[in-house]
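Every protein chain but one is kept in place in this view of the complex.
For subunit A:
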Amino acid sequence: MQQNVVVLDNGGGLIKAGLGGDRDPSTIIPNCLYRPLSSKKWLHPSPSSDPIDLTSAAVRRPIDRGYLINPDLQRDIWAHVFSSILHTHHVGPAHSALLLTEPLFALPSVQRATDELVFEDFNFAALYVADSPSLTHLYEASRRPTGLISRAQCSLVVDCGFSFTHAAPVFQNFTLNYAAKRIDLGGKALTNYLKELVSYRSVNVMDETFLMDDVKEKLCFVSMDVTRDLRIAKKSGKENLLRCTYVLPDGVAHTKGFVKDADEAQRYTALDEGDDQSQKPGTSMDWDQAHVTEKIEERKKTDLTKNEFDLTNERFLVPEMIFHPADLGMNQAGLAECIVRAVSSCHPHLQPLLYQSIVLTGGSTLFPRFTQRLERELRPLVPDDFQVKITSQEDPILGVWRGGSLLASSPDFEGMCVTKAEYEELGSARCRRRFFH
């Protein structure tokens, strides 16, 4: 009998879950519990039918810095997820296999706790643990069977997710973990940084995780020229192509915030269209005091009287961290150097192929101009005779899950799993060796 395979991409931010063989996951929910102001209880995120007001809601997450550290909380959330996926199929976990994603370099204690959850709490019949780079590679290779990634059987996967960012080479469907490199920054830190900037400068949003996620997703972008954009951000009136306004929820007419003027928010895109006409740096640097003073006065006025705030340079200073963590005081290299270090750790024959097969995945790669900026920073660091080609995934949030769904429906899948009986006989550590090469 062909088993059900539940495919679970267990992200620190979002859970993507569904049945193997499907094109898309049937459930996408935040991997957390909320406690809204109106409630004493911790609630499961509701799928959409009944949106709850998340203003100032507290959050509990089972995942810390990318890894599952709170199995009790994760059990709660998974039970909720599995009941909605498996419910309609009238089969329980005992008759299903689980394909679960886990970040690279999970500690043995984390792996043990995960295996206990899967086999002892949920009684799954079998388990396969996959990492996101190999699933991303699999999906991209299958989409273009004649493309380079598929022919050379290798790619360099950059996964910029919720908890951290990895650059990891994949060769013949296996992640070369000796060459993988990590930056300790992801979407969560970016949202927190945006909260900090906005709270410092206009209105206190330190408790507004969900609101600020929305602001980040709708208004942040990657700058192609930070010095120029800082200068533009200081201009007043219509000349400031970067300024835009976000309206806070009022709790009555609207429980969610929104971008006040969508056209205004898009004006920045004019900046890099005619790239050659751009001003030479240093020609009109006006760091003068008057402007700054005026701007702060202006902001104070808006903040106190209206239920909204302006953003200017925050829009690009936030994603900028991925490219220059040192600006924050972190002693870590940025994304371009991270990629170079990962590639340089591989066999010299692989290196030119990897630079031509860079794949971007993860929600934090969705910032407008992420790819262009990365290419601009990477090119000077790569030998001249190597090509650089960066592909962004069609859907960087679902790409890993789709790879998992493909793998789960392949004829080899069953043989790759560890069964419950094997787990009971061998224990977690020995079973885990099976998933690595």
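Methods note: contacts are C-beta pairs under 8 Å (C-beta built on N, C-alpha and C of every residue); 3 or more make two chains touch, one makes a residue touch a chain; residues count from 1.
Quick note on the criterion: contacts and distances are computed from a predicted model.
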item	value
Listed names "MAGE family-domain-containing protein", "4-hydroxy-3-methoxy-5-polyprenylbenzoate decarboxylase", "4-aminobutyrate aminotransferase, mitochondrial" or "Zinc finger, HIT-type", with the criterion being the UniProt name of the chain not displayed	"Zinc finger, HIT-type"
Contact with the hidden chain (one of A:Gly329, A:Pro348, A:Pro383 or A:Pro411)	A:Gly329
Among A:Ile52, A:Leu230 or A:Met416, the residue in touch with the chain that has been omitted	A:Leu230
Touching residue (missing chain; options A:His44, A:His80, A:His95 or A:Arg201)	A:Arg201
Options A:Tyr67, A:Phe309 or A:Phe367, residue touching the unrepresented chain	A:Tyr67
Residues of subunit A in contact with the chain not shown	32, 40-42, 58-61, 64-67, 69-73, 104-105, 107-110, 166-167, 177-178, 180-185, 188-189, 192-193, 195-197, 200-201, 206-207, 209, 226, 230, 233-234, 287, 289, 292-293, 295-296, 312-314, 317, 324-334, 337-338, 341
